[in-house]
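Apart from one protein chain that is not included, each protein chain of the complex appears where it belongs.
Letters A, B and C mark the chains as written, and numbering starts fresh at 1 in each.
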Amino acid sequence: MLAPVNVSMESLNLMTLAPMLIPIVGALLILVIDLFKSNLDKSLYVMLSILFLLMDFGVLFESAGLFAEGGTIMGVFDVMLIDGLAIIAQFIIVGTSMLFIPLALTNTRFHEFSYPEFFALFLFMISGFQFMVSTDNLILVFVGLETASLALYTLIAMHNRAKSFEAAVKYFTMGALAAGFYSFGSMIFYALTGSVEINQIAAVLEANQYADIGYVLIAVTFMLASFGFKLSLVPFHTWAPDVYEGASAAMAGYMSIVPKIAAFIVVMRLFEFLIHSGVVWLEVILYIFVILTMTISNIWALVQTDVKRMLAYSSISHAGFVMSAVMIGTTQANSALLLYWVLFAFTNLGSFSMLWISRAKNTDNAAESDHSYNKFAGLIKTSPVMASFMGLFMLSLAGIPPFALFWGKLYLISSAVTSGYTVLALIMALNSAIAGYYYLKLIVYMFMKDPVVGKDGHVYTVNSTLSLQVIVGFAAIGTIFAVAFINPLLEFITAFAYNSGY
Amino acid sequence: MFDHILSILIFFPALAALFGVVVDKDSIRAYGLSVAVVEFALSLMLWFGFDASVSGMQFMEQVSLIPAFGVNYIVGVDGISLFIIVLAAFFTMIGIASLTDTKNVKNMIITLLMLQMTMAGVFAALDAILFYVFWELSLVPMLYIIGAWGGPLRVYASIKFFLYTFTGSLVMLVGMLFMAYFYFQATGVWSFAILDWYRLILPQSYQLWLFAAFFMGFAIKVPMFPFHTWLPYAHGQAPTIGSVMLAAILLKMGTYAFIRFSLPLFPDASVFFMFPVAIIAVIMIIYTAMVAYAQEDVKQVVAYSSVSHMGVIVLGTFAMNVEGISGSIFLMIAHGVVSGALFLLVGVIYDRRHTKMMDQFGGLASVMPRYATIFGLMLMASVGLPLTINFVGEFLSLLGFYEQSHIITLLAGIAIIVGAIYMLSAYKKMFFGEVTREENKNLPDVNKRELLALIPLAIITVWLGIYPKPVLEPINNSVEAVVQLMHDKAITPEAKSAIPSVIKKDETSTQEAH
Amino acid sequence: MEIGLSHYLVLSTILFAIGLVGVMKRKNLLLLFFSTEILLNSVNIAFAAISHYYGDLTGQMFAFFVIAIAASEVAVGLGLLIVWHKRHNNIDLDTMSSMKG
Partner (left out) sequence: MELFLYTALFAPFVGSLFAAIFGASPKTIIAGIIPSILLGVSLLSSTVLLVHVLSTGEAVHVEMMTWMHTGNLYIPFGFLVDQVSVTMMMVVTVVSTVVHVYAIGYMSHDKAFNRFFAWLSAFVFSMMILVMSDNFAGLFIGWEGVGVCSWALIGFWYHKESATWAANEAFIMNRIADLGMLIGIFLVYWNTGTLQYHEAFEAMKHLDTGILTTIGIFLFIGAMGKSAQFPLHTWLADAMEGPTPVSALIHAATMVTAGVYLVVRSNELYSLIPNVGLFIASLGAFVAVFAATMALVNRDIKRVIAYSTLSQLGYMFAAAGLGAYWVALFHLMAHAFFKALLFLGGGNVMHAMSDELDPFKMGGLGKTMKATMILMTLASVALAGLFPLAGFFSKDMILEAAFSEHHFIIYTVLLFTAGLTAFYSFRIIALIFHGEDRHTALGFHPHEAYPFMIKAMIPLAILAAIAGFARPYYFDMVIAVLPETEYHIHSAMTYWTMTIGTQLFVIAAIYFAYKKYMSSDIKVPDGTSEMENSFKYKLLINQYYIPYFYEEFLVKPYRALSRVFWKDIDMKIVDGTVDGIANIIYNTGENTRGMQSGNLSTMLKWMVAGLVILLSLAVIFGLTVKYSGV
C-alpha cells in the first residue's frame, strides 16, 4: 500500500523553477499568438523574446539576492539546485541570448526568422540550458541538455541552406552519440553509488574511499567524451567547424558561448570533486585535453581560408584554454572561467555580429565561402568603421590589452600560476601567441590589402540595421571598456563561486 | 594641472585621435600637427615642473581599476622615464611635421597619435599590468604603420614584428603574474604596483626564473641577439615615419624595462646573469656591426646599427653602477635622437629616388651638400664622436661596465671601431665619388619641411653632447636611488659586492671632509 | 544459472558496443540512427537492472527519460533526414562532406 504523498508547497520551493518557466511560457505564448494570427512580423517575436528574457533576468536577480542572503537553495524534491554557479551561468545564458536575439532583425529577409517557431524554439532552448546548470541531478541535466540540443539542431537546420542541413545532421548525429555516452556514464555512476545526484555520488565515493576507482574512471571517461563533444575538446571537436560554417553567423556566435557555458558548469560540478579528492588520472587526462585542444585547434585555425571557420577553431581553442580552469579547480580558476566567458561573450558577440552584418542572402558563386578572408580585403578603405570594429574584436580575441579578453586571459593564467602550473601557464601564453597569427591575418586582410570585392563597401553592410548596429556597438563598448566593469564582476563572481563551494 | 599632467599626456592624443576621425582629410595634417605640438608642450611642462633634485616618483596618480586583483592605474615619472616621454612627444611632433605625402594620410596621423598615447603610457606606467597594457597596445599602431604603408614585404615584416614581440611579452606576462603571486604570498594582498614590488625580496632561485621570464619579453623588444631578426625586416619595410618611431622610442621600451623591472626587482639574478647578458651585448655590438657593414641597403645599415647600439645600452644597464646605468639611459635618449634622425635622412633620399640601395647613389655630397652635411653630423654622432649626444651615453655606459669586467668592455669598445667602419663605408658609398647616375645629377637638396625636422635634431645632438647636465642630472638622481635599492635588496654576497652602495660612498666622502 | 545484475550489465555493454560499431560502420543515415537507438536502449536495460538491484526507482526514472529523449531525437532526426533526402535524393553519409579542412 502506498503511503499518501504528502509534500508541502513550501518544501517544493517552486520559486526555483521560475527562471526556467518564464522562457517556456514565452515560447508557448509565441506559438499561441501564431495560432491566432499568422504572418506577423519578426520584430514582434524578437521583442517578445527580449521581454521574456528580461523578465527572466529580473527573476535571476531575485534569486541572486536570495542566494546572497541565505546560500544555496534547493527545490522541487531537491532536484533543483540554485547555487552561485547556477545563478551566474544563467545570467550569462540569458544575457547572451538577449543580445543575440536582436540579430534576427536583419535588413535582408532570412527564411528562418519568418517562422515564429524559430523564436519559440529559441526560448525552449534557453530554458533547457537553464535546467542544465541549475541542478546536480544527472537526469535533469540530461533532460535539459537534450531539450536544448534538439532545439539547437532544429534552429541550425532552419537556416535552410544545403550547408545548414549538413551541419545540423552532423551535429545531431554526433550529439546522439554523445547522449549515448552520457547515459552510459550516468549508468555506471548509478551502478556504483545508487544515486544520480552529484553530491551524493561524491559522498558515497568518498565514503568507500574510491574502492572501485577503475569503474569510476570508466564512468568519468564516458562523461568526458560526452562533454568533450559539447565543449568541443579535441578529438571530440570535429563537428564544430562544420556546424559553425553551416549555421548562420548569429547562430554560430551563439553556439560558441551559451551551450558551452552550460556544459562547463556541469563539468565543474561533476569533475571538480573528483579532482579535489585526488583522482590524479583525471587531472592528467584533463591536462592533456587542455593542451591538445588549445594547440591543435590553434594550428588548424592558422590555415583556414574562411573567417567563420577560423572563428570556429578559435572558439575551440578558447574552450580548451578555459577548460584548464576546471582542471586547476581553485576558486580563482573557477571565477576566472566565468569571468573569461562573460568577456568572451562580448567579444564573440561582436565578431560574429560583424560577420552577420556582412552576410549576403546568396553566396556569390565566385566566392568559395560566405566569409572568406578575401571578402574582407581592404575593408579599411571601403568601410573604415566596419574595419575598425572588426579589428577591435580580433585584437580582443588575440588577447591584446586592454580589450576584454585580455583580462580574462590574465586572470586565468594567474590562476594557473597561483596553483603552481607553471608549464601550463607558459603553454597558455605561447598558444595565445600562435593564435595571434590568425587573428592578425584578418587584420592584415582588412587593413593592409587592397579591396577585391565591392568597392563601394555596401556588400559589408547589407544586413545592417539599427538594432544590429546597436548590438555591435554594445559589444564594442563592452570590449573596449571591459576594465571598468571587471572589478565588480570579478567580486560578484568570486563571491558566488566561493559561496557555492567552487 | 600638474596633478594630472601625466594622464593628460597619455589620453590627450588618444582623444584627439578619436576626434580626428571627423576632421576632413585635407586638414588632418594641420590638426595632427597642432595636437602633437600641444602634446609636446605638455611634455615640456612636465619637464619644467619636474623637480630634478628628487630621486623618487613625481606627478603620481592612482586610480583603482581592479582592486580585487590588485590592478591599478598608477602613473608617475622619475628621471629615468621623464626624458623618454619628452622624446616621444618630440618625435611624434616632428614626425607629423615632416610627414611626406602618403596615401591615407588621415589614417596615418590618427595612428601616430594613438602610438603617442601608448608610448607615453609605457614610460609613465607604474603598475605592471598597466605597463603591459601599453606595451602590447603599442604594437598595434606600429603593425598598421608597417603593414599599410610599408614596402613589398610589409605584411610579412609587420606580422613578424607583432608576433615575435607578442610572444616574448606573453612569457613576460606569466612572469609578472608569478611576481604578483609571490607578492600576494608575502603580504596577502594582490598588487601589481611596481613600487610595491620593489619592497619584495625574493629568494635567488625565484629571481633567476623570473628574470628569465621578463628577459624574454624585454630581449625581444630591445632586440637582443639572437632575437633581433624581426628588426631589419620591420625597418626595411616600414615607411620612414615608422622606422623613426620604432628606432627612436619603441626599442627603448625594452632597455627601459630592464632598468624599471629586472634590475630593482631581481638584483641577485641580475648580477647572476650579468655576464651572460654582457656577452650577448658584446655579440650584438660586434656581430651586428659586421652585418651592418655587409648591407647593401642604407636603411638596413641604420637598422643593424640600432641593434649594435642597443648592445651598448644593455651593457651599460648591466654595469649595475650609477655611471653605467645613467649612461645607458642617456644613450637611450641619444640613440633615439640620432637613429631617428638617420632614418629621417634615409627617408629624404628614398622620397627622391625611391630606392635605398647604396649602389644607386654615389657622389651625393656634391648634389645635395646640405643633406650630406646633416647626414655627416648624424653619422659622426652615431659613431660616438665626443661633443655629440651619443658619446656621453656610450662613454658612460662603457666606463660603467669597465668596473665589472675589463675584457668584456674591451670587446664592447670595439663598437667604436666597427661602428666607424660600417658608417663611414656607407657614407662613402652614398656621398663620395663621382655622380655616376643620370637620375642623381639633379636631385633637389633637403627642403624646408625636412629641415624642420632635421635641424632641431641636429641642435639637440650637439647641445646635449656639449651640455648634457639638464638631462643627466635628473637621471643621475633617480639612478642613484635605483642602485641603492638594488644594493639594499641584494641577498647574495656576490650581488652585494657587485652593486655599489651609493650612500656608503657619500658617507665616507663626508667623513673625509670632516 | 540465475541471471544476476552482472549479466544485465554485460548484455548492456555488449549492446552498447554493437551500437558503437554500428555508429562507426553504417554509411546510411537511417541505419546510423538505429545504432544510436541501440546505444540508448542498451543503457536503459542497465538502468532498469540496477534500479531493481538497489530497489530504487531513480534508475527506472532515468530509463523513462532516456526513452522520451530517444523518441524526440528520432523525431528531430527523421525530420532532418527527410529534408536531406528531399534535397539530395540519398541518405548516404559520404555525400555529406561539402565542408572540411
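FYI, a contact is a pair of C-beta atoms (placed from the backbone, for glycine too) under 8 Å apart; a residue touches a chain by one contact, two chains touch by 3 or more.
All values reported here derive from a predicted model rather than from experimental measurement.
*Asks:* For the full complex, can you list every visible chain touched by the one that's not shown?
*Replies:* Per the contact definition above, the missing chain touches A, B, C.
*Asks:* If the hidden chain were put back, which of A:I285, A:I480 or A:A495 would touch it?
*Replies:* A:I285
*Asks:* Touch as defined at the start, partner being the missing chain; which of A:G26, A:G144, A:G194 or A:P241 qualifies?
*Replies:* Spelled out, the listed residue whose C-beta touches the missing chain is A:P241.
*Asks:* Any idea which of C:H7, C:K27 or C:R87 touches the chain not displayed?
*Replies:* C:K27
*Asks:* Pick from A:K42, A:K170 or A:K449: which residue touches the chain that isn't shown?
*Replies:* Of the listed residues, the one touching the omitted chain is A:K170.
*Asks:* Give me the chain B residues in contact with the hidden chain, please.
*Replies:* Touch set of chain B with respect to the missing chain: 160, 163-164, 225-226, 228-230, 287, 290-291, 293-295, 321-323, 326-327, 363, 365-366, 369-370, 373, 376, 380, 383, 385-387, 391-392, 395-396, 398-400, 402-403, 406, 409-410, 413-414, 416-417, 420-421, 424-425, 428, 431-434, 466-469, 472-473, 475-476, 479-480, 502, 505.
*Asks:* Could you pull out which residues of chain A are in touch with the chain that's been left out?
*Replies:* Residues 169-170, 173-174, 177-178, 181, 213-215, 217-218, 220-222, 224-225, 228-229, 235-236, 238-239, 241-242, 281, 285, 296, 299-303, 434, 437 of chain A touch the chain absent from view.
*Asks:* Residues of chain C in contact with the chain that isn't shown?
*Replies:* Listed in rising order, the touching residues are 20, 23-24, 26-27, 93-94, 96-101.
We adopt the following convention: only the chains that are shown with their structure count from here on.
*Asks:* Report the topology of the inter-chain touch graph, choosing from line, ring, star, complete and other.
*Replies:* line
*Asks:* Measuring centre to centre, with centres taken as mean CA positions, what chain is farthest from chain A?
*Replies:* B
*Asks:* Would you mind pulling out the distance in Å between where the CA atoms of chain A average out and where those of chain B do?
*Replies:* 44
*Asks:* Could you please state the distance in Å, as a whole number, between where the Cα atoms of chain B are centred and where those of chain C are centred?
*Replies:* Once rounded, the distance between the two centres reads 66 Å.
*Asks:* When you check chain B against every other chain, which residues touch at least two of them?
*Replies:* Within chain B, no residue contacts more than one other chain.
*Asks:* Under the stated contact criterion, what part of chain B meets chain A in this complex?
*Replies:* Result: residues 64-69, 104, 107, 129, 132-133, 136-137, 139-140, 143-144, 147-148, 154-155, 158-159, 162-163, 166-167, 170-171, 173-174, 177-178, 180-181, 184 of chain B touch chain A.
*Asks:* Spell out the residues on chain C that touch chain A in their complex, using ranges where they run on.
*Replies:* 9, 12, 16, 19, 23, 29, 32-33, 36, 39-40, 42-43, 46-47, 50, 54, 56, 58-59, 61-62, 65-66, 69, 72-73, 76-77, 79-81, 83-84, 87, 96, 98-101
*Asks:* Considering only the defined contacts, which chain A positions touch chain B in the complex?
*Replies:* 380-381, 384, 395, 398, 400-402, 406-407, 410-411, 413-414, 417-418, 422, 425-426, 429-430, 432-433, 436-437, 440-441, 443-444, 447-449, 483, 486-487, 490-491, 494
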